[in-house]
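Here's the structure we're looking at; comments come further down.
Here the complex is missing one protein chain, while the rest keep their positions.
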Amino acid sequence: MLISITADPLDPQPFIEHVRRDESGAVALFLGVVRSSNLGRRVLHLEYDAYPQMAEKKLRQVAEEIMTRWPISDIAIAHRTGRLGVGETSLVVVVSSPHRREAFDACQHAVDRIKEVAPIWKKEVWEGGEAWIEGEGQPTLHPE
Amino acid sequence: MLISITADPLDPQPFIEHVRRDESGAVALFLGVVRSSNLGRRVLHLEYDAYPQMAEKKLRQVAEEIMTRWPISDIAIAHRTGRLGVGETSLVVVVSSPHRREAFDACQHAVDRIKEVAPIWKKEVWEGGEAWIEGEGQPTLHPE
Amino acid sequence: MKATVKFFAAFHDMTGRRELDLEVREGLTVSELYHDLRARFPRLADYGGSLLFTVNAEYVPADHALHDGDEVAFIPPVSGGTHAH
Partner (left out) sequence: MKATVKFFAAFHDMTGRRELDLEVREGLTVSELYHDLRARFPRLADYGGSLLFTVNAEYVPADHALHDGDEVAFIPPVSGGTHAH
């Protein structure tokens, strides 16, 4: 399991190598990428801000939850922070497993959960304005 | 769209770059990997054989079918042939799209279809024996 | 007693700060602390019920009482992960 919050560009290759095991027949990978337009606005760049220690803890909880629920071999989650231009990768989720169905399911579920629980925010900067995007996810309050 | 049947090792990075567009917010990627055991046998290596021109044509048909059915930006499919050791990548499928749900769905469906229609076979080589694996998929006969 | 408040994202923009060390009274709740801070930083928005609170990097209810040395943060609805909804 590998969890990373980093300001450095995200290259998926080391994460693929980290999760692969000799028993793995399948690796499912997701990249979140900055796109050039959102809600009709031309996006110049994004800024991601995180509460790093807490985000790392929450991503680790997501990874453990996924490992418990699906018979996968391993999972890696990396989230980038700071300023990202169009085409740059904000999120990498990689899952390895003996069979392909659970690799896809676990990877997709991990992406959904990350958006819900991780204290990470993005600001969209477009020509003539900018705004923190708030309200896509709302962490659930529950005893831990 | 990029379709490739190749004896060279598969590196996913160029395929990711090929499919990404400025409107892409999501990239879903699948790697098929040679695993060390199958049906209780310790696998030494695999050999993939293909009918190359036809496999390329069938993979292109799968890619076109996927592009028609889901609102994705682009898709790349690469299949390796020849001798592959444990941990080596036999199949790369990469899909980019504005939103993440369809990237996952399209990628997963493409992998399923590739196994059904592509004239590609694998031989498992284990200690003391080897066998062509036949019967996982069976191409459907239909007019084209 | 002492508490440290961390400001992220919109809170960083609204306060111009990343962190603030405060002297707070015993038993102060996190929502009371937020109310007090709005007097000091008038730009702090009223998030109503959609604002969450953390103490020492765990989510806590609004009526959670602070202890000496606690690290507090305010968490508006999160938007990490991808740019593709």
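Just so it is clear, A, B and C label the chains in written order, and each chain counts residues from 1 on its own.
In this section, a contact is a pair of C-beta atoms (placed from the backbone, for glycine too) under 8 Å apart; a residue touches a chain by one contact, two chains touch by 3 or more.
All values derive from a computational prediction rather than experimental measurement.
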item	value
Visible contact partners (per top-of-document touch definition) of the missing chain	A, B
Residue of B:A28, B:A76, B:V95 or B:V111 touching the missing chain in the full complex	B:V111
Absent-chain interface as seen on chain A, which is shown	24-26, 97-100, 103
Hidden partner interface residues of chain B, rising order	32-35, 38, 43, 46, 48-51, 53-55, 57, 79, 90-91, 111, 114-123, 132-139, 141-142, 144
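Note that only the chains that are shown with their structure count from here on.
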item	value
Arrangement of touching chains [line / ring / star / complete / other]	complete
Length of the line joining the C-alpha centres of chain A and chain C, rounded to whole Å	24
Chain B and chain C, separation of their C-alpha mean positions in angstrom	48
Multi-chain contact sites of chain B, meaning residues that touch two or more partners	24-26, 98, 100, 103
Residues of chain C engaged with two or more neighbouring chains	82-85
